[in-house]
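Only one structure is covered here, and it is reproduced in the block below.
For this view, one protein chain was removed and the others were kept in their places.
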Amino acid sequence: MNEPDMETKTKIRWSEYNKEIANDKFFYLRSCIRQNFNPGAEKVFLSILQNKLGKEVYDDPHHTTCSGIGYHSDIVPFETFQTMVARQFSLMTERGYKNCAVSCITSFGGYNEVLSTWKEFPEELEKTRENLLKATGRTFEIPENLSHACDIIYKFRKEIAAQAPYRLINKETGEPLKIVDHIGCHYAKIFPEKGVGGSEYSRVLTGMIEAWGGEAVDYPERRHCCGFGFRHYLIKNNRSYSISASRKKFESMQPYQPDMILTNCPGCNMFLDRWQYALAQIEGKVYGGKNGIPVLSHEELAALVLGYDPWKDIGLQMHQMDVEPLLDKIGVEYDPKLKFTGVKGQYINEPEFTGCLARTD
Amino acid sequence: MNNKHVAVIGGGIAGMEAASVLARQGLKVTLIEKQANTGGKLNDWDHLFPDFSSPEVLVNSLATKTKDSGVNTVYNTEISRIERAGKRFELRANQDARFYADAVLVASGFNVFDATIKEEYGYGLFGNVITSVDFEKRMKKHGQLHTIQGTDPKRVAIIHCVGSRDAKVGNTYCSKVCCITGIKQAIEISEMLPDCEVFCFYMDLRLYGSKFDSLYLQAQKRHKIQFIRGRLSEAAERADKSIQIKAEDTLQGRPLRMTVDMVILLVGMEPGASTSQLIQKNQMTVDENGFLKSANVHCARNQSTQEGIFMAGTAICPMAVNETIENARSATTEIIHFFENRRP
Amino acid sequence: MEKLIILPFSIGFIYLLGILGFRFVKWISGLSRLDKLRLIHSLKTRRFFDSLQEVFMEGLLHRKIFLKNPVLGYMHMSLAFGWFLLIVVGHFEVMVSRQSLIAPIYLPVFFRYFETGHSFPLAGIFSFLMDLLLLFVLSGVALAMLKRFKKQLFGMKKTTRLKTGDRIALLSLWMIFPLRLLAEGMSAGLYGNGSFLTSTLGHIFGNLNSETANLSLWTAYSCSLGFFFAALPNSRYMHIPTEILLIFVRNAGVKLKKRNNTYTNIQVFSCSRCGLCLDNCQLSAAGINNTQSVYILKNIRNHNLSDEQLFNCLLCGKCEVDCPVGINTIDLRITQRIESTRQYNSSYEYLEDGPAPKADTVYFAGCMTHLTPGIIASMKKLFQLAGENVWFMDEEKAPCCGRPLMLAGQYEAASKLIANNTRKIIGSGAKRLVVSCPICYKVFKEDYELANVEVVFHAEYILNLIRQQIITLKKGADRIIYHDPCELGRGMGMFEPPREVLRATGKVISIKNEKQMAHCCGGSLGNLKISQPERSLLRNQAVEDYLQYRPDVLATACPMCKKTFSRHPGLKVQDISETVVQALQSKVQPKAVIKKAKSNVLEAELI
Amino acid sequence: MGICQALHKQGSFMYSDLNQRLKADVRLEEGLQACMNCGICTAICPAAEFYEYDPRSIAITVQSGNHEKIAALLESDTIWYCGQCMSCKTRCPRNNCPGLIINVLRKLSQETGAFIKSRMGRQQYLIVKSIGANILQFGYCVHPTSLVPATHPEQGPVWRWVYENMHEVYAAVGANLDGDGPGAMRKISPTDLKELHQIFKVSGGLKLYQTIGHFSQLKAIELGLTDENGDADMEKYTQYLLNE
């Protein structure tokens, strides 16, 4: 009779919350979107782990998409999605790993959703095992630890800071750079306990910013979605939805004049970059910076402070927003001529223009 | 019955009222208060609903009553354990003090919900987000309401159900007194700052008391308080320290955004910390909300699940001041019945 | 020196004539062509004499005021009729003295100044008559002064407030006759041309009499006349000439239109601001004292009418009942509302023309009746007993009748609803439309064009059932007060049928404030501004009056009145239909009914 | 039986046992415990800010169990407005997740064919054609070749440059575009792709593609977008959807 009507969670003081992040031996799971738009980011992430932090991380050529974008645009059934996820775990098991390092936020949220479903509804796990076995003859084990790439960078932020030749400090003024963060919705909004510091004030990115000398700036629409909306971006006629959400964020961060936007989600990274361009084109408005606010992901920023080459290593030329103003502020040494060159350093043509608006001079 | 001894734990209004009534019935009563003075949370309160009277008068009169009726009040003593010793009880305090009693009345009150747990409202982060308790304290101390920048607020949002009816913070019950407190504070703000717009964000207005609804009408009619049906989703500080809030205007089915100078969170009541200490070390049971469980919610509200241990006031459930006092009196009747029935 | 005396009067008089001539020509020419024809035609018929008689009875004798308040009536009569006679007799006197039918217009006015000889035939009789008439007029002036300062003596609760133009006119009017008395008295002292009043005064003046003083007094008299004439067009005294015009135009059959035209002006300028409408207006019970007809008329005239005043009126029609000038206060106000809201009418494009079921009779309950289901139930019962083939038109869905919109001035919007309802009613092929709400009744009767569908109010319908013995009622001993709904009583002139119906069920007691003088319940859809607490005050005023007669039942024939009164505790309120159903002879059905509607009744019983 | 008759027949009985079918999905159990109408979800919902959309009322409708209203939802644009950001999950004071309710409704809408009755629902066909095809063809949801600048003008000049110089740009930043072995945008091997296809076959993924395709064909025919044989012309239908 007196049983509570619904599950009540024990009170968690999120600001003090730390999730468990594995220390070593990661099985890397790539992101469709990040590979497409910022392949360099994934490359430097592996490099930082292997070369700077001395960690073991395995990049398995056999893993595929998790089909998460299909799942969230509802053309992939939950059963199929679970089985796709199970296959990734099977590869991990096969290679003898127990910790996943996930590049994509959609995947990260999806893996967590699947894991939580298996926990609460064991019959779903059984069904998935059956499906996977029937389809591929594979079996799998549930990973012991599932961390997003940004969790791992966060965990080792101090080690990175110790090795970093650069700090997020304006070389000219000596002031810390003002950095706004944007956390992908599926990082912790679905499962706050899967994010460092919970969902409302996740520390995963601000922790890096502060560890590397920058100033994390809070802005009112910090937690608002970038507007990907899965099916909404995929259908051209629905893209106004996406751009509207991003515009709201830009409007909100503009008064703080941020030097940079830091993201942990490949989709958000791309959208916050591209929508600045599109908004400038349709409304003539530039929200900050010289010609737009640079948008970097956690791997890219880590690599930058660690002294990786912005073009050849990190691939920042694939961003529409110019990163040069940021590099100049930090004092990163780079060769502007190398920006638009091919494998062998040869000039390979260049974009019509970069940044928000074409230069008129 | 005259030689019977009752220990009353908690010197708030429930404890004081019950102690003085019991003492006047000829019982020996020890009132044990953990702080240096009696009155409990009301000591920080500025005005009571629905009549805007001063709690100080009430607390003082209860203190006088307690003193005059011959209650032995012990201060700075927190009971951590109640043990049954034969037909009697042994009460242990933190500093090795021992009390013996034939019956125990637990009137240990409530805790105010810690609004920092409701992170998205920014309490503790943003200077212009305060709680209803802070409001009372400020009004009592300064008689003024200022933003953190030192200006008169031009727009204040009062947020209902903070820490109540919220599974996310573990409290699914209604704290009952917040709605009327919000309306009272809204009126106070509007009287103090006539140019200030006051908004109440509510889900249901639970104005159960006899004069509560007329206060609601008065708030709308005379004070132009605006009521928006929608639960606050998040608060965020803007560059100028004002607070941007978001809710749904549920009566329209559209999201709403507004900038206000101050946000007042109507924090709910939670089971008292001292209560939980007692529970851990005794067999006293709690209900689904964590408050002390009554033997029967209808006819034995003040009886705990342990014979001889009684309860009064907000240790049982959220209550208003007048209900607490009535409840304390009803507890005394239960205790007297208990002694009468016990006589062979 | 003579010029000095004549000049002020002449200037004022010529100015007045000019203004009046201009205005009358403008007003008459501003009437529609049809109305102008009406007016010209009326001058050739008996109506012309009717108008003349009305001018005499109302304009001079002030019959209506007399009936309502004899003292006030006397005051008005003494001033108007007395002055009129002074002029008429004065002219005769001049004609006789000059032995001529033609005399300068000023001569009778200043006759005693110029005619110092006083030796023409009948001079003594004339001066006696003139003194008598002057006394008559002076008594009116005295009363007027007294009324201004002690209005209670006249049984008036309120009197109108004055504006500057009015003040000048009033002051000069007050001065005219005392000054004439003084001047004539002085002349009588000097020339001996007075009679009992003026001669006596001349004696009293004694040594004060002098040519100079005489001249000054006559000049002052002339001045006051001149001032009065000059001030008249811009004062309320403009009503005196306008009212005469109004009587002719009105008797010619001209009516107020949905738009302001010059007839509006004629009506507005005809208001004498006597303030009788203030006493009849119930709004003062709610402390509303600036929206009554007299003020509205003044505001229209001054072009400063606010919506707050315009729409704060019950449109109960009580002010119209006692208006001595017969101004159509209600229509005039509705016209102003139409003007005020002209810019924002609605088109109601969502209205649909559904198929109308065929029926002999259509019943339209109306919006308000849906909030008094007892009336609907009673009407259904009565229809059933009558074996009527009824289509209950607005049982599920139907637009409003349109009357509430009209009361709000939304005439064009109302016409959309009217058109929709009209199509349905005619589409049903019914012979009869029964309504149980006076608000609907008025609009169906006056503004719908329903071809040969007869609009019947439920009181008439029920009365017919009783008379034809289709239903028989048991007469009880209840004391019943019948409350006349405004829209039905004053609005449609229906007073007797509901009472007839009620007499079949109990004892209908007659009370002071009934029929034309019936209270408004306060519910009124006509008033858009009044608050609910104010409405309650009006209702309470009515209820307190009714309770004096210790009624068992307060019956009415309007859902709105019923709803309003029902909110008053401790009062049994019924619609006449409910009273009738309650008084039905139980179970025993008259043979006629069974014959006439056998199948229906049986069917109903089976159900 | 003509196609129109088939559609009509579906219209009459395809919506049986809606409540049971909704409840059969574990995500509804997760997503809807008890809603108290507070509106916290709508307050932060990006879709509610852009569309005539109110997740609160959807939760209430599903909670009500009203068959007609749920059927109307399945046929409406409404359920397709959600952008799946799941912000609603974080805040709900009753631990509901309207975003998950949407997933379940969409699934049912597709299974019953109700989705072709709304403009937003019909777009599912386009997503199968793009993302759905990418997954099966490349083993990725997105592939650079599928991001044609003409259809993605908002991607801007830099992407156009990347697209036009695809192999050089990817190679220059160390990616392994369409290459063997590990690395970014590597070619998924035929063996792995075959496993993926098998998963889609076994777990119902392919069936969903086919269901969406089947109902879309019916709609194309209903719209008269057919070839000489009276079969659905899906190219025309695609164009129709893109311009709808």
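Odds and ends about this structure:
Going in written order, the chains are labelled A, B, C and D, and every chain counts its residues from 1.
The rule we apply is simple: a contact is a pair of C-beta atoms (placed from the backbone, for glycine too) under 8 Å apart; a residue touches a chain by one contact, two chains touch by 3 or more.
Note that in this section contacts and distances are computed from a predicted model.
When the listed names "Polysulfide reductase, NrfD", "4Fe-4S dicluster domain-containing protein", "NADH-quinone oxidoreductase subunit M" or "ABC transporter substrate-binding protein" are checked against UniProt, the chain not shown comes out as "4Fe-4S dicluster domain-containing protein".
Though it is not drawn, the left-out chain touches A, B, C, D in the full complex. For the chain left out of this panel, the touching residue among C:P8, C:P404, C:P438 or C:P498 is C:P404. Touching the missing chain, out of C:S100, C:N304, C:S347 or C:N452, is residue C:S347.
Here the missing chain is touched by one residue of B:D44, B:D114, B:D134 or B:D249, and it is B:D249. Summarising the interface, chain D meets the missing chain with residues 48-52, 153-154, 156.
In the full complex, chain B contacts the hidden chain through residues 217, 220-221, 224, 226-227, 229, 249, 251-252, 254-259. The missing chain lies against chain C, touching residues 307-308, 311, 340-341, 343-344, 346-348, 350-352, 367-368, 370-371, 397-400, 404-405, 407-408, 410, 413, 417, 525, 528-533, 563.
Heads up, the rule we're going with is that only the chains that are shown with their structure count from here on.
Centroids of chain A and chain D (each the mean of its C-alpha atoms) stand 23 Å apart. Per-chain Cα centroids separate chain B from chain C by 65 Å. Shared interface positions of chain A, defined as residues touching 2 or more other chains, are 5-7, 9, 200, 223. Within chain D, contacts with two or more other chains are made by residues 44, 49, 94-95. Residues 25-27, 30, 33-34, 44, 46-47, 49-51, 80, 83-87, 89-90, 94-95, 97, 103, 106-107, 110, 120, 123-124, 126-128, 130-132, 135, 139-144, 147, 151-152, 154-162, 164-165, 168-175, 177, 180-186, 188-189, 192-193, 195-196, 198-205, 208-209, 212, 242, 244 of chain D touch chain A in their complex. Here chain B touches chain A in the complex through residues 116-117, 119-120, 125, 167-172, 234, 236-239, 244, 287-289, 293, going by the rule given at the top.
Taken in their complex, chain B has these residues touching chain D: 120, 161, 165-168, 203, 229-234, 246-250, 253-256.
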